[in-house]
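Okay, so here's the structure we're looking at.
Complex shown without one protein chain; remaining protein chains in place.
Chain naming follows the written order as A and B, and within any one chain the residues start at number 1.
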Amino acid sequence: MKLYEYVIRRLILAVFVLLSVSIIVFWLLRGPLPPETALAPYITPKMGPLEKLQLARTLGVATASCPSFSAFTSRAAGCIVPLYQQYFSWLWTALHGNFGYTFLPGLAGTGTTTWQVFSGRFGYTAELAIGGSVLTILIALPLGILSATHNNKVPDHLSRLFALLGYSVPIFVLGYLFQLVFGLYITVPLNGHALGLLPISGPLTTNCAICVANPGTVHSYTGAPLFDGLLSGNPAYFWDSLVALFLPAFTLAVTTIAALTRVLRSSMLEALRQDYVLLARSKGLRERVVIYRHALRNALLPAVTIAGLIVATLFGGVVLIEIVFAWPGIGAAAVSASLNFDVNFLELYILVTALILVVTNLFVDIIYAKLDPRIRY
Amino acid sequence: MDIEEQKRRRSELRYVLHLLRRNPLVLLGSALAIGSVLLALVSPLLVPANAWKISNFEIQNCWNNSLFNWHIANIATCPAGKVYPLGTDFYGRDLWSMIVVSLPTDLTIAFEIVGAAFIIGVTLGAVAAYAGGIIDEGVLRVTDIFFAFPVLSFAIVLATVVERTFFWLTVAVLVIWWPTYVRLSRSQILGEKEKPYVEALRAMGAGRIRIIFRHLIPNSIYPVLVQATLDVGGVILTFAGLMFLGFSPLPQIPELGNLVNIGISKSSFVTAPWVVIFPGLAILLIALGFNLLGDGIRDILDPRLRR
Partner (left out) sequence: MTTTPNQSRGAEALRISNLRLIFHTYAGDVKALDGIELDVSKGEILGLVGESGCGKSVTALAIAGLLPENAEVISGSVLVDGRDLLHMDKNEVRRARSKDIAFVFQDPMTYLNPVISIGSQLTETLTDDRKTHRSMLLETKARELDARIRADPSDSKAVAEKARIGMPDAKLGGREAKRLARLKAIEYLKLVRLPEPERIFKMYPFELSGGMRQRVMIAMALMRDPKVLLADEITTALDVTVQAQILELLKVLRDEIDAAIVLITHDLAIVSEVCDRVAVMYAGNIVEVSSVEELFANPQHPYTRGLMAAIPRPDRASIKLESIAGSVPDLIFPPSGCRFHPRCPKAFDRCTQVKPPMVETKKGHEVACLLYGG
């Protein structure tokens, strides 16, 4: 199979997966829950039962022949539009970018349609996820290689212990611990009172020892303060965002650093055991060349395959981190939505995260196919 | 036992000891894992099972363990008399007792989830691998769909719709967890079924069920067992995370993640950090123990197979 044939096949599979995801989520959120949950974001206190019934009909959940609102809420026969029909109408409006209304508060300046709230907050989550990914690669790569080349010696034991701890720690507790240490315990006396070294909540703080006091404003290009600062050419803003991003991103990355280090270590060990490494050494190549050109290139292949898993873990962990660090992203919003039965937001949330995951996996598989000349899809 | 047998056993033992000596962490891990299970088992003896229902708001969020000083300005000190080794929580309950009472809850749920996921996943994966064709394709596509959900996100969606009871929350996490075992078991069986002994069994007239369950699965189960051990830690972390986010049935429920939740939402973390840190430490130690144990088993089994 040629590369483009493989890509086409995977794209079709991706569409199938995403459709299935949307069906499953829709069915889960609309089926078991009481039928009036779909109305919640639109209901104003003054609405009477007749208006509510009309609303239900407009939203496509109650049939035209439904006699009353109470019949609707008690699921009387013939009153509820069949779920598959509801799904198709939802799908149709969704494909036009309309995901209904949510009663999650938008951030200052954004409206209350689901799409607006979601896209307003998405930038912050993206910032966290990207920061976490970058930190993961920056730390796990050298750590894994070091561990493998000094197998069973002190650096190996230390990095394995660190990886193991990272894998076992509940990151929501770790987040609070970091806040305690960097925000409260480690302080720098400044302007008369002690300030914590790093900011401990929010994506932009000016209240920390190494922050800039008045960073100014930026134009909102992406919705993420870090990139907005970069694109607007405001280095102080950029710096403050970066400093605020560090602790949450690092806490988020702890689990994935552990996972990647572990995989890299074992695949490097495997690669170093191979015969071609012996041949490379027998040719008198320098050890560094043997490790990086011969062993690592083979060791990266299995590591690349867990990249998809890493992204999935990051997206899951983001929810916890956003709560702990008061980060206004979509994860924290999803938790709120869940506790308040806001189905519109949850549907969009799951759809977007599934989309990102599927695309990442596809991307990773393509990279793998390019890296390994043996694979001719 | 003849001499050959004795020699073999002795050299195997020597090999295992050699591995343990090179890997002291494995011993530590086993101790932690087994220790936590033992502690959970004797928990009813140490702390009465209903202790979590009793609140005493007069001594809430206080600390009087002189061995550790938090260096925080407005710490509440518990009245003298009884020393609370880990302080008290929002409801005035001894935190150490709460942690001990939580252990059986957390561990039971974790074992249930991992056990069920293991059984369902292994069976489904083995059947799919052996049957091949459309069954295999179908099972693969289904797991593809499940892998498109990040674990916690899907858990949140599921937790929205199910009843807020431990049973349903367990089911929610289980639903997300089993696809990994399907894939793992499937790849193991795919490799195993090509081995010559399988053809011999078929020639002898052995039925498919017998081949799968009596031969294929037991011979290739080790990596899956390793994964299951490692997953105990992972499940505890996920479930505690879910509880932390606020999906717990009742606020006072003794579950480690929930304890962290009340530490954040009902107390101030800044004036009473122990309410968050100690349950977190407990989670860490349990997960660490099972992770080390799983790693150790993998190390012992794996190179031996290759030797």
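By definition in this document, a contact is a pair of C-beta atoms (placed from the backbone, for glycine too) under 8 Å apart; a residue touches a chain by one contact, two chains touch by 3 or more.
Everything numeric in this text was worked out from a predicted model, so none of it was measured.
Participant: Who touches the missing chain here, A:Q54, A:Q116 or A:Q274?
Facilitator: Final answer for the missing-chain contact: A:Q274.
Participant: Which one, A:A40, A:L83 or A:L371, makes contact with the chain that was left out?
Facilitator: Checking the options A:A40, A:L83 or A:L371, the one contacting the hidden chain is A:L371.
Participant: Of the residues A:T113, A:S159, A:N298 or A:S338, which one touches the chain left out of the display?
Facilitator: A:N298
Participant: Hey, which subunit A residues sit against the chain that's not shown?
Facilitator: 274-276, 278-286, 289, 293-294, 297-298, 301, 371-374
Participant: Determine and list the subunit B residues touching the chain excluded from the picture.
Facilitator: 11, 14-15, 18
As a convention for this text, only the chains that are shown with their structure count from here on.
Participant: Can you list the residues on subunit A that touch subunit B in the complex?
Facilitator: It comes out as residues 13, 16-18, 20-21, 24-25, 28-29, 31-33, 152, 157, 160-161, 164-165, 167-170, 172-174, 176-177, 179-180, 184-185, 312-313, 315-317, 319-320, 323, 331, 334-335, 337-339, 341, 343, 346, 349-350, 353-354, 357-358, 361.
Participant: Touching residues of subunit B toward subunit A in the complex: what are they?
Facilitator: Its residues touching subunit A are 22, 25, 71-72, 141, 144-145, 147-154, 156-162, 233, 237, 240-241, 244-247, 257, 260, 264, 269-270, 273, 276-277, 279-281, 283-284, 287-288, 291-292, 295.
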